[in-house]
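Below you will find the structure I want to go over with you.
Removed: one protein chain of the complex. Kept in place: all other protein chains.
To keep things simple, chains are lettered A and B as they appear, and every chain counts its residues starting from 1.
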Amino acid sequence: MRRPLLPLLGLALAWIMLAASVIFLLAPLVVTVGVSLSPSPVFQLPQGELSWRWYARVGRLEGLLPAVLLSLQVAAFATAASLVLGTLAAIAVVRGQFPGREAIATFLVSPLMLPGLVIGLAMLQYFRALGLREALPSLLLAHVIIVLPYVMRTLVAGLALFDFALIDAARTLGLSYPRAVLRVMVPVLAPSFITGGLFGFLASFDNYPISIFLTDVYHRTLPIQLLQYLGESPDPTIAAVSTLIIALTLLVLFIGDRMVGLSRMAGV
Amino acid sequence: MRGAARLPSPGIGWLALPACAVAALLFALPLLLLLAVSLHGDGGWTLRGYARFLGAAYSWQVIGRTLALAFWTTLICLALGYPAAFALARTRGAVQSLLIAALLLPLSLSVIVKAFGWTVLLRGNGVVNRLLMASGLTDAPLRLLFTEAGLLIGITNIFLPFMILPIFTVVRQIDPRLGDAATTLGGGPWHNFVRVTLPLTLPGVVAGVTLVFSLSIAAYVIPNLLMGDRYQTLSTTIATAFLYLQDPQRGSVAGVVLLALSLAVVVGSAWLARRARATP
Partner (left out) sequence: MGAHLDIRGVSKRFRQSTVLDDLSLSVGQGEFLSLLGPSGCGKTTLLRILAGLLAPDAGRVTLAGQDLGRLPAHRRNVGVVFQNYALFPHLTVAGNVGFGLRARGVARAQIEARVSELLEMVRLAPLAGRAITQLSGGQQQRVAMARALAVNPALILLDEPLSALDRKLRETMQVELRALLRQLGMTAIFVTHDQEEALALSDRIAVMNAGRIEQLATPEDIYSRPATPFVLDFVGQSTLLHGVVVEAAEGFLTLHTAAGPVRAVGHFARGARVLAAVRPERIAPGPASDAAWTGITLPLQAQTFLGSRRLLHGRLPAGDRALVEVPPETEISGDALPIRWRVSDTLVYPVPEVA
């Protein structure tokens, strides 16, 4: 068969664009890792010799550890709360027969589509009006709104394909309703829980525009602490911290791949 | 009504109540309060905040700049991402997994880390300039950081995966025989693309464009880091008004304007998505 020229050209273009995209996307990451391993105190790629000196300094960065712990704590709480709230709401939306189900689904996913900065600003004024000035509870509450849409979106998609007769089957085989949900629905929907949970967790862990309004001097989340380091004294220690974050993100994706498969996660 | 699956389960709708209550209390009410603050001033309801903000030529410059930035970002992402998604859909197995990982990693990575990478890449004695000079394309360092070109590079970099992935998920579901069918019907390659492939991938394009555009108009960290304080978009205006000027009304007004733009994008894309599905 004679292959027409135009599709061939198109295909070549597509491959070039894909290669360019991947290089372009990974460039800042590669540079960050490179700078972190270079002995030079100015930002440049290592020339021959590698050094771990900037990693040794990471531990001495003021406020880093509390920021990491705070971010982990907030993300873990928000993800746990969202998984519970999101699962219940997703069941209601998929299984219920009441009017306005679609509207509820849209409402619960909408924080994802609206500017985080505006949401953060609105929350700040709201919490102040309610007299809530503590940073920690504000952050915990606000991050539920960050994570919930991720969980909601993947669970609605997962539940739409879930056969609820499986729960009936487990009940007739000797499991009470709650145990049937736990032993059948949870494992069958595990990919949705994991995907929604992981992306939600990362979204909370990385969130800047909402957190910026709710933190105080004693409660800085990691992104806010990082941005401050950038503004203060940019030296390659930041590159080392960034590389550690890249490694953490890689680890999370690796877990996701083992448990769900990347190509399913790409559908998010 | 067939079998067990469709028997009514009364009361199951109440399971949505906790999530709805949380979202109403922590999300809807704050936004309503924001609207109220933007309409409140001098001890009463007033549109003065809007008049003040929208009456200033500077504000329109900011709005125009925000929209232009989002427009160019979306266009570049589409031009890169649409063909890239096609190539990605043609890969198989481990290669595809690796490439998807290469998209998901930057997507899941903190924007601040990526922004930091770009400040290193773009600075006067940074990697890009060294490469340019070493290759002999330029003999003096180009100014990239704190320019709109640099900003566009950085912001495109952040949002490109959000364009590729939705298009990819649509493209990989297209039956490859459709192209053959169109060819046997006498369609040329260009004709095939316009009449068969493009309409089929349109839902993915709409999803990608919506995501990238609405994320771009709200972007804050990247403009702030790559351009500094003097380059004002709607997002930086909100932050400045609130965090430095202590002017909640101005910040709220700018916030409502940005919110309205986002809602317009979301509603408009929902309408477009419905059209894309309905068109044969």
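By definition in this document, a contact is a pair of C-beta atoms (placed from the backbone, for glycine too) under 8 Å apart; a residue touches a chain by one contact, two chains touch by 3 or more.
Not measured: the values here are computed from a predicted model.
Considering the whole complex, the residue from A:E134, A:D163, A:D216 or A:E232 that touches the absent chain is A:D163. Those residues of chain A that touch the chain absent from the view are 163, 165-166, 168-177, 179-180, 183-184, 187-188, 190.
One rule holds in what follows: only the chains that are shown with their structure count from here on.
Rounded to whole angstrom, the centroid-to-centroid distance between chain A and chain B, based on C-alpha atoms, equals 16 Å.
Within the complex formed with chain B, the residues of chain A that make contact are 4, 6-7, 10-11, 13-18, 20-22, 24-29, 31-32, 35, 42-45, 84-86, 88-89, 91-93, 95-98, 101, 104, 107-108, 110-111, 113-119, 121-126, 129, 141-142, 144-145, 148, 152, 163-165, 168, 199, 202, 205-206, 208-209, 212-213, 222-223, 226-227, 230, 234, 238-239, 242, 245-246, 249-250, 252-253, 257, 262-263, 265-268. If you check the complex, the residues on chain B that touch chain A are 3-5, 8-9, 12-20, 22-23, 26-31, 33-34, 37, 80-81, 83-84, 86-88, 90, 96-97, 99-106, 108-121, 123, 125-127, 157, 160-161, 164-165, 168-169, 188-190, 193, 214, 217-218, 220-221, 225, 235, 238-239, 242-243, 248, 251-252, 255-256, 258-259, 262-263, 266.
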